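With one protein chain held back, the other chains of the complex are shown just where they sit.
Up next, chain A:
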Amino acid sequence: MSSKRPKSKEAHKIKGKDKKKENNFPTADEGASEPDHPDYIFPLVLTSATQELFGCRADEDLTGENPYKLLKKEDIVQDMKTRASVSDFSPIKQLVLDYPEDELLLVFDRDFTYGQSFYLVLTVEAKENILKPSVQGDDEEQINHEEEDEEMIIPKTPESRPWMSLGSEQEIEEESVTESRPRLRYKISPLLRRCGAPVCFSDRIALDGKEGFVECPSYQDKSFSIREMERHTAIQASGDTKHSSTQTLWKYPRNMWTQYESREFSPEEKEHHLQSENLKNFITSVLTRFEISLQQNHITDVFCDDWTALCEDDGALTGKTETQLKEYQSFMDLHFSKEKTISHIHWHPTISGVIAVAMTERLSLEERIDNSTKLLLNPSYILFWNFTDPINPQLQLECPDDVLCFQFCPSDPNIIAGGCMNGQVVLWDISAHVERLQDTRSGGKNISNKLDKNNVTPVVRYCAVSGIENGHKAPITDIQWLPETFELSKLGIPVENPSRISVQLGTCAPDCCVLFWDLRPPRVVSQSLTDVKQKSEEKPLENPHGVPNTFKHLNLTWKPFIRVSLPKIGSSGEYSPLKFSLRDNTVDCPTGDKPPQNTDREEGCGFAQLRVPSAKQQKPLENISTKLYVGTEDGELVYTDWKIEKDNDSGRLLSSKPIHRLLVHDTLVNTVSRSPFFRDIILTVSSFSFAIWKEGVTSGPILRSACSKMLRTVGHWSLSRPAVFFIGKEDGSIEVWDLLQNSHEPSQSQNISSAAVTCISTSSISSKQHLLAVSDRLGTLHILQIPWTLRRSSNSERQIVKKYFEKEEERLEYFEKRQIQHEKEKKEMEAEQQRKKTEPVMPLKQEEELEAEALKEYEQFLALEKVILKNMGLLTETEDRSDL
């Protein structure tokens, strides 16, 4: 299209114009037909003359940078007029004339964008556009060039353009509210006459009448109902719960039992198992393990705590330093102890803190005879002392005569047996007063009761005395109960004691016999005679003195059932025993039953109801030794058997001869006591020395003390330490002998009182308190506390003491052997001496014999020499012959 225009223009121009131009035009046309140029652009060529004329010379006035030139329209018209068809502007004559403005823009087209070197802008608008934007464009281009170098782009501010209405004005006009007409004005005023007139105001409630108010209640407008399309809801799941209850059926209880037995194999099965290979393999494989372990145990005790074992021994030495016997209490009775001495002490076996003391007159035999009438009036007593009351004795036991020794029955502490000066055996029963003893021990809570008894010490009379004819004929010096495990039959054979009560006791006196007594009434057979007598006796004597009936059957008729006499060995006569000691044999029952406790038994009836069993029923016991040691007046220790043998010749019952006797002491033996730890160790004490013996060792005592200057009056083993014993002396001191420390002298000596010690007894109140009761000749009873060192034994003490005794025994044996050897040597010596004496009888004969013998020897020697040389090959045959 565009190309058409210039063509039309050119055609137009061709019609009326120059041929040169036509050449130019087609080329221009050709040139112009190819580029697209708008209508308002007319490319044309300007000759140099024209250029000079208009001052637009190419490359001189108009350059690339400044290609625009405004030409006046008048000038162009003038040019056209002057040069008519030669003028370059002739083709566009009409256009120029039509141009409304005065100036036309001529642009130097250096690049021939529109086909020619110049083009003319034909419209005003285009001119404006080109100039301004081009100017701007130039500016901008320049700026852009500049800015391109700087690499910054300045945002283009939008150019304001004139408003172009698109129809929005109408909408606005419609919406806007404008006054369509002028506002109307009204003025209202009431009638004049009403103004100023009085007015009456009144109240009116709004609710009165319907005209008071107008209600506009809200109502639900259906047109506005909103349907809920979406709703938030929370849901929780919960388990289904159901309440339920149940009850068990009540059934009545019923006893059920079941019995089981452990499974066992029958013998065949056992055999089968024992034969199996499996078992053999098992045993052989397991054997080594066992042997190792078994031997390990013997090599060393893995669980033995050496540290504790060690310190125990040391503690004994470095522990408490007190070694002296501390005086704990002393008892002296003012009423009864005047001019009396204590002959025997015995602790109450069950009630701790109660001790019984036998008081006797402190007179010699002659004095006794002189004062015999007086003595009859002053009865002697056994006093019971309690630690809580040091002034008043708790109980008094009346004795028929001075009691030299007494003992509590081991199975029943309420029965006390004592031996008197006149040879009688006395029995007491204090069961009625036991509560008193126990009460006061506990501190005497019943004060009201005590008020009556405080001043008066109850006196208990003896309940049985032995018959005088059959008892001892000398004062009884020792009395001992037989243990409850066995009893003796008529022949002295120990038999089993089913009742487990001590019913028999033994006594000895210097009348050369040891008697055994039985507490039970004699057998029914013999009772027929005595029964009547007893009954007749019982009736008139119905407890005149408040004496219990325990031993009524024995009173005054009591006889010993065994009499053991002690004939001397090797000579006529008998030993006179002073003290004796039985071996304390307790029988172990096979089933392990222990003898029943005696506390609850009523002994009162017990003894009377017991009967001596018949000899057939009794079962002899085998393990009991029937031998006893007897210490005699002459200082001998006699070892004898109490069994009675029947002498076949005369049919009489005779006691056997003592087994052996040892003379060790110089004076009478005043103590024979067994060690509480070793059943076969016996301590004998006489005035100047004491000895320790071992049963079975007949050669001599194991230990014999040196003679002391001070008389030794009594000895007693310690209850807690096997190596310790106490010796009482005449000067009132106590010697403590500790075999572990010294065996030639006492380890300690302590003076207790000024008078001679008459008796010692020990008791252990508790593990921390061991007491030593010492009585002296003045009648005072001293209670001493045994210190810790003497009380506490170390673990191995018993072993050590045992070994010591064994060593001593070996020493004795060695001595014996030495003696024998000595005798043998002596005999040999004598034999030799005898031989020597018989030698010088034949001296001559011997000389001749000697010569003959010498010759013989020489010949023998020569023969021997020959033989040897021959054997050695040194002797030639010729020499041999020549010698022959």
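In the analysis below, contacts are C-beta pairs under 8 Å (C-beta built on N, C-alpha and C of every residue); 3 or more make two chains touch, one makes a residue touch a chain; residues count from 1.
Here, contacts and distances are computed from a predicted model.
Student: One chain is missing here; what is its name in UniProt, given the choices "Serine/threonine-protein phosphatase 2A 55 kDa regulatory subunit B", "Large ribosomal subunit protein eL14", "Alkylglycerone-phosphate synthase" or "Dynein light chain roadblock"?
Tutor: Of the names offered in "Serine/threonine-protein phosphatase 2A 55 kDa regulatory subunit B", "Large ribosomal subunit protein eL14", "Alkylglycerone-phosphate synthase" or "Dynein light chain roadblock", the absent chain's UniProt record gives "Dynein light chain roadblock".
Student: Which one touches the absent chain: A:Lys72, A:His273, A:Lys338 or A:Lys374?
Tutor: If we include the chain that is not displayed, A:His273 is the one touching it.
Student: Would you indicate which residue among A:Met152, A:Leu166, A:Leu184 or A:Leu294 is in contact with the undisplayed chain?
Tutor: A:Leu294
Student: Who touches the missing chain here, A:Phe213, A:Phe282, A:Phe815 or A:Tyr858?
Tutor: Within the whole complex, the residue contacting the unshown chain is A:Phe282.
Student: Name every residue on chain A in touch with the hidden partner chain.
Tutor: These residues touch the chain not displayed: 262-265, 270, 273-275, 278-280, 282-287, 289-291, 293-295, 297-298, 301, 303.
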